[in-house]
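One protein chain omitted, others in place.
Chain naming follows the written order as A, B and C, and within any one chain the residues start at number 1.
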Amino acid sequence: MMPTAGANSTTISYREACRQAIRDALLSDPRSFVMGEDIGRYGGCYAVTKGLIDEFGEERIRDTPLSESAFVGAGIGAALSGMRPIVEIMTVNFSLLALDQIVNNAATIPHMSGGQFAVPLVIRMATGGGRRVAAQHSHSLEGWYAHIPGLRVLAPAVVEDARYMLAAALADPNPVLIFEHVMLYNIEAALDPNVTSVDIERAKLRREGIDVTLVAYGNGLQKAFAAADLLAADGIAAEIIDLRVLRPLDTATILASVAKTRRVVIVDEAWRSGSLAAEIGMRIAEEGFFDLDAPPRRVCGREVPIPYAPHLEDAALPQPADIAAAARALVQPAKGRA
Amino acid sequence: MMPTAGANSTTISYREACRQAIRDALLSDPRSFVMGEDIGRYGGCYAVTKGLIDEFGEERIRDTPLSESAFVGAGIGAALSGMRPIVEIMTVNFSLLALDQIVNNAATIPHMSGGQFAVPLVIRMATGGGRRVAAQHSHSLEGWYAHIPGLRVLAPAVVEDARYMLAAALADPNPVLIFEHVMLYNIEAALDPNVTSVDIERAKLRREGIDVTLVAYGNGLQKAFAAADLLAADGIAAEIIDLRVLRPLDTATILASVAKTRRVVIVDEAWRSGSLAAEIGMRIAEEGFFDLDAPPRRVCGREVPIPYAPHLEDAALPQPADIAAAARALVQPAKGRA
Amino acid sequence: MSAEIGLDHAHLHHLLRQMIRIRHFEAKCVELYQAQKILGFLHLYDGEEAVSVGVMEALGPEDAVVATYREHGQAIARGVGMDRLMAEMLGKAEGCCLGRGGSMHVFDRATRFYGGNAIVGGGLPLAVGVALGDKMQGRNAVTACFFGDGAVDEGEFHESMNLAALWRLPVLFVCENNLYAMGMALARAEAETDIARKAAGYRMPGVAVDGMDVIAVESAARHAVEEIRSGGGPQFLECRTYRFRAHSMYDAQSYRTKGEVDAWRKKGPIVRFQGWLRENGLINDNDICRFEAEADAEIKAAVLFAEAGTLEPVEELERFVTMERVPT
Partner (left out) sequence: MSAEIGLDHAHLHHLLRQMIRIRHFEAKCVELYQAQKILGFLHLYDGEEAVSVGVMEALGPEDAVVATYREHGQAIARGVGMDRLMAEMLGKAEGCCLGRGGSMHVFDRATRFYGGNAIVGGGLPLAVGVALGDKMQGRNAVTACFFGDGAVDEGEFHESMNLAALWRLPVLFVCENNLYAMGMALARAEAETDIARKAAGYRMPGVAVDGMDVIAVESAARHAVEEIRSGGGPQFLECRTYRFRAHSMYDAQSYRTKGEVDAWRKKGPIVRFQGWLRENGLINDNDICRFEAEADAEIKAAVLFAEAGTLEPVEELERFVTMERVPT
């Protein structure tokens, strides 16, 4: 197999970008290794690590038993002892089994030890719904992780971020979680040859507009773009902010856009109550209150376990039309205000 | 020992109220039983279940091994097979080990099974900081549970609710989580003999005021009262809303108060980013935007692992003076706006 | 009731018929998946039929079952109707879970089938609880808990085994050891690969049985269930079997050789049992053809039923997120 197949081709997939990022890390830092379920022989449940075991061997591409708590904790311990582990939890759905290790050890030890120890660990996991795999396999719980002091939480929504966020994450002396949305692995894009790194600090303006700001992340960004196209047809120019970094939140970039458009719709596939969208909306209300011409709005997942039936799952997740409708209602209150 | 010691006395403690509530449940419903760590022989880590094993025996006061995932899951299974389990997780800190069972089974099975099965389960746990037990034992994660569809989440902040919420929770055909704040067990109050039940639907107006609304829950309520006294000294009349029910949120009661006072400060001991306070603030911004004379404010826990050193823990948690200051800044912008 | 299996024709034919029903049902599922009428994951039981068929024979209607996400065979063997099962796979409102659960989440109240569970190991604590509830309510019921070799790696396995043994609960732990957890070979996942032996660490009686031999599975299960019913506490049954197909419909199978798969296919539960019945003159080709025809007819009807099914109205999406009453 060709480890870097696609690297030179003009466009690559999000999946391939993730794979190349991991491969770069393994080539550039002998302390790095990958650990997780079925990442080796199987090639990764989403084929992200395909072929890496052949190139780097079983020591550095470490298949683990089904023991989320133990291998995530082992990643923390390995980081404490000088390694730079890249732990893969197949999906966020299974990360609940490792949550104690992440919250009580990874996020806590540096502060609790008075700065004696750092935990330079990266944990990657797939997240999100849309694959028709029902309630236990479709969670969008990245917002929970964004609640935890000590963690940095990333959500690459474009191929470029999938390609370059990992290197920045590994350079961070703190535990960094990377959430790859299951619906993004197959998207493709051409990489700008002049870009070889990205920051993991700032949100990013992905599309300029003057009428309303759409704040989104992960798969929500795709939907925001689709919604912006719908809005454009109505003569509404939507500005799109890609959060990119879910913790710490880059509030400044969001506020600057809202100050310009004076209206905001926050897109979040997670359950509405207690969603990250609530935090973003509240920050806008706290700090941008007098810039707003209309209440902040959010388009979130319906508060139900995600059903298997496609028409029900589609109804449970935010869709471009919902986002466009919410934006329209803000821009054209007369017509739209529900 | 006297199982109902204090039952007839005028005032009882929050701890005793919890104990009486459990005893009532055991006496009134043969399907109910208590299961958890050290609830029997030891009498409960906060002495809530003290003596119950002598009265009801080991079958119904079931000491469990240190296996949070297994005994919480067992509670779910027992509920499925017709029992009415009252599961105690010593503290919310350990509930992370059982989170998979709560999220993926308890909260999901009724909907996922198309309504074939209900999970009439009550899970009690202690929560919160303030006891000088440092980062791993001081979490305020009830907000996370309030994010999960299918659960009802209660936070008794007064002795009356501690005394009567359990019965309502057991009557609910759905999984109900009750969060008892560790700093409240010793508070005392006289029970109104005319009150023998409480609802688990509505927030409650605990103090009337016209200048600003303080929204709080759990131990935050105590702090809100203290803050209101400080504010009263400055001639500011604060209205206090006790959330009581963290899921589903009673937005109407909050909005009604805010419509009156036009200013709101939300108190939450949890970490600020992604806190329940964010959800409440966002709902006010969404639905009460035009009622507000000033931005919604929140006073939350600092975003740090809770330190052991008392002066640091106190600094990490919201204090009455912080709440009063935030309220003052809203009411007297000239003076206070930071 | 005795652990001796009635070796009369009727019973033997019944066992074969059950395995054929499962095998053919899933073959149809593959077609429907390729036609994109079944979506998401589809974990086939192809090769493991003898396990569920054998174990379910030992259970009565009062007993309970906790299943995995590879549960079509478990459901059919338990008696879940093919029509409602197929409708579920197609996401129809006529499905046993209104189409909300799909392939991985089959629940059926009538047969006390407490669900396919898609979190590996997630069903074990649940099974312990169902058994606890039954015991506290004085029912002499057994809960059969199915899980794979991979689930043995999880902490929930350890906690649940201990709790069941400690409280002497009526649980039959059935480990479907097909030697792989997705692509993870048992020997690469477990320091101790003799799974049945692990039961000893909890003072739980445990045996390993040839999971490709439906008679062996049934008699071991009957024996275990008798022990449990007589108040002996939980039992552990490891069924050594093999998954003939990919983990879920498609995978590169880079983790095993074609030769390994072919060798196991020759030991397949149906081909082997059929052969044994033939050799002993306990069945003739007409019988087999009839069973297959009957199964195909039943499946055809199930597909018709499912295809003709309706979609749950989107307005019902939030129904049952919270229940209004506890169903009885």
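Here are a few things to note about the model shown:
By definition in this document, contacts are C-beta pairs under 8 Å (C-beta built on N, C-alpha and C of every residue); 3 or more make two chains touch, one makes a residue touch a chain.
Quick caveat, the model's predicted, so the values are computed rather than measured.
Screening A:A47, A:A118, A:A189 or A:A294 for touch with the missing chain picks out A:A118.
When the whole complex is considered, the residue among C:L7, C:A200 or C:C289 that touches the unshown chain is C:A200. Screening A:Q20, A:S67, A:N93 or A:S273 against the full complex identifies A:S67 as the residue touching the chain left out. Across B:C18, B:A316 or B:L330, the residue that sits in touch with the chain not pictured is B:A316.
Not every partner is drawn; the one left out touches subunit B at residues 37-38, 40-43, 45, 63, 65-70, 93-94, 97, 131-137, 302-305, 307-312, 315-316.
Residue positions on subunit A in contact with the hidden chain: 31, 33, 59, 64-65, 67, 69-83, 85, 100-101, 104-105, 109-118, 120, 149-150, 152, 173-174, in rising order. One chain of the complex is left out; on subunit C, the residues touching it are 153-159, 161-162, 165-166, 188-192, 197-198, 200-204.
Everything that follows uses one rule, which is that only the chains that are shown with their structure count from here on.
Work out the mean CA point of subunit A and of subunit C, and you get 36 Å between them. Measuring from the averaged C-alpha position of subunit A to that of subunit B gives a distance of 31 Å. In subunit A, 93, 97, 134-136, 303-305, 307 are the positions where the chain touches two or more neighbouring chains simultaneously. Within subunit C, residues 98-101, 105, 117, 119, 122, 155, 321 each touch two or more of the remaining chains.
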